[in-house]
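A protein chain is absent from this complex, but the other protein chains hold their places.
Showing subunit A:
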Amino acid sequence: MTESATNRSFVQLAGVGHRYDPNPDIPPAITGINLDIRRHEFVAVVGPSGCGKSTLLRMIAGLLKPSEGSVSVFGKEVDGPRDDVGIVFQKPTLLPWLTVRKNVLFPLKHKYGRYGREDEKRADELLAMAGLETFANKMPDELSGGMQQRVGIVRALLLNPDILLMDEPFSALDAMTREQIGFDLLKIWQENPKTVLFITHSISEAVLLADRVLVMSKRPGTVLEMVSVDLPRPRTTHTISNPHFGKLTERLRKHIYEPEVA
């Protein structure tokens, strides 16, 4: 086992940068990112639009190769798409021609061309965990936006990935649904511990959900600060009224609105 793995660092980014345009006059999307995520840790990433948050996520998924530095998972360098990663996108991106259950099973169907009885049972269990058991045979457009996104999360969990990558998963939802689905996600995460990288625009959402919050600068994206959220779990609506919650969000907000202070 390599050193990084013994240090309990599960996902490791060392001096990672990425440029989409080879022209050196154009700044890279992100540069010089060092990040260590422990196993089953929940890390949220906040930062201004276009700071390369999604680029970061795609490099961990193996969908993008870093142009500098290296990304490794469990001490092994990431050099292509990896199947121990589940991705949840901003939009639910369900397939409109498949029922909810078949959408959840889609990763198996797509990867191996088939699935069995056991897999269907697992899909139903996951749906039940997300409170969607009665919707298994519905079509996606019969579900509300919040429910569709829940199906998207359940789909990402089907292959039981070690890492769950979430790219602004709740940003298309209304505020109330958003808070509720956040707590639901925490419940799912507590029952199936995963290493989570959660990208969001919402500072309070980041503080409410995560163990640590990574603050990125504007383009070229770098790490401005890593804030540990030492709020007790399980997090509930009471967490929001905890004075420490307010302090943390304020500290993060300063970074976003007055980056020169950093």
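Convention: contacts are C-beta pairs under 8 Å (C-beta built on N, C-alpha and C of every residue); 3 or more make two chains touch, one makes a residue touch a chain; residues count from 1.
What we mean here is this: contacts and distances are computed from a predicted model.
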Of the candidate names "NADH-quinone oxidoreductase subunit D", "Radical SAM protein", "Anti-sigma factor antagonist" or "ABC transporter permease", which one corresponds to the UniProt protein name of the undepicted chain? "ABC transporter permease"
Touching the absent chain in the whole complex: find that residue among A:S67, A:T93 or A:N242. A:T93
Have a look at A:D83, A:E125 or A:D174 and name the one touching the chain we're not showing. A:D83
In the complete assembly, which of A:A61, A:I181 or A:L197 touches the absent chain? A:A61
Residues of subunit A touching the missing chain are 58, 61-63, 80-83, 85, 87, 89-91, 93, 95-97, 106-107, 109-111, 113, 139, 141-142
